[in-house]
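Would you mind keeping the following structure in view while I ask a few things?
Note that one protein chain is taken out, while the other chains of the complex remain in position.
Up next, subunit A:
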Amino acid sequence: MLDAAILGAVLASIVAAATTLLLASLGELVAERAGTLNLGVEGMMIVGAAVGYATAYGTGSLLLGTLAAILAGMALSLVFAGLAIWLATNQVASGLATTILGLGVAGLIGAPFVGTRLDGAPALKVPGLTDLPVIGQMLFGQDAFVYASLVLLAAVTYGLARTRVGLVLRAVGESHAAAHALGHPVRRIRTLAVMFGGACAGLAGAHLSLAYTPFWASDMTAGRGWIALALVVFSAWKPLWLLAGAYLFGAVSILQLHVQGFGLGIPSQLLSALPYLATIVALVAISALKRGQGAPASLGVPFVPDR
């Protein structure tokens, strides 16, 4: 029932499915570590998907499409930053508004492209390595987004923990008053962190519309932005746990489809709920192990300098 060929294909699918989530949640993690909760991930992702597709379709270049998606995600994140950081509005409300705005704008941008298709980002082929049994396709047969997500993960992990920029960013997220007293431009730093989040969400959107399912359809993100948000909490704001969370979620969502295909008679509704159940169980386990204390102390609190 489960031979090496299927196993290899399953592993490769899991990595691909997890990549969208990893990209989007990495960006959000950075924004949150700087103290800003941006619920606009879904909106920034879908705008990235739409603009990325439109650009790639118009220019014929997937690279330009990807860059445009990143810029589009950033542009929408600036709308959020303007409201939540510079006007100190409620972050939850502003984030939700950003998502709703993003879904609408993306539908508008994408409307002329409904029913068209692209050749998606090609998968890597390394002679010898890609054909390795079981792990070959997973490690050496993915598209560029997958490798980019891992490079980005390494950069964020290192950057947050080991660099001065990371230290300042974390300080702003833990206590914006103290960081402000030390002379750090709190709002500017938060804006940059939110923009990084927007860029990552845009890139995640591009992964969907340029590689995973290379076409445009309204609402094609189908709630993945919200899962990315949940994964940040799941990871206790630590990038490496984010990797574990995204791959766990990807694994359960792909495996449940295979279990159904084998016709084991397990109710599909239960199987469809599994990724979410697994996430909840893991969350509970993490907080029981006292690892859930990682929320930045100033998360969600607007900073107004003269207060």
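Just so it is clear, a contact is a pair of C-beta atoms (placed from the backbone, for glycine too) under 8 Å apart; a residue touches a chain by one contact, two chains touch by 3 or more; residues count from 1.
Throughout what follows, contacts and distances are computed from a predicted model.
Asker: Would you mind picking the UniProt name of the chain not drawn here, from "Tryptophan synthase alpha chain", "Glycosyltransferase", "Simple sugar transport system substrate-binding protein" or "NADH-quinone oxidoreductase subunit H"?
Answerer: The chain we cannot see is, by its UniProt record, "Simple sugar transport system substrate-binding protein".
Asker: Per the definition of touch given earlier, which of A:F196, A:Y212 or A:F234 contacts the omitted chain?
Answerer: Going through A:F196, A:Y212 or A:F234 one by one, A:Y212 is the residue touching the chain not shown.
Asker: Can you work out which residue in A:R33, A:R187 or A:R224 touches the chain that's missing from view?
Answerer: A:R224
Asker: Per the definition of touch given earlier, which of A:G115, A:G128 or A:G183 contacts the omitted chain?
Answerer: Looking across A:G115, A:G128 or A:G183, the contact with the absent chain belongs to A:G115.
Asker: Name every residue on subunit A in touch with the hidden partner chain.
Answerer: Per the touch rule, subunit A residues meeting the hidden chain are 5-6, 9-10, 13, 17, 20, 107, 110-111, 114-117, 120, 208, 212-220, 222-224, 253-254, 257-258, 260-263, 265, 267-269, 271-272.
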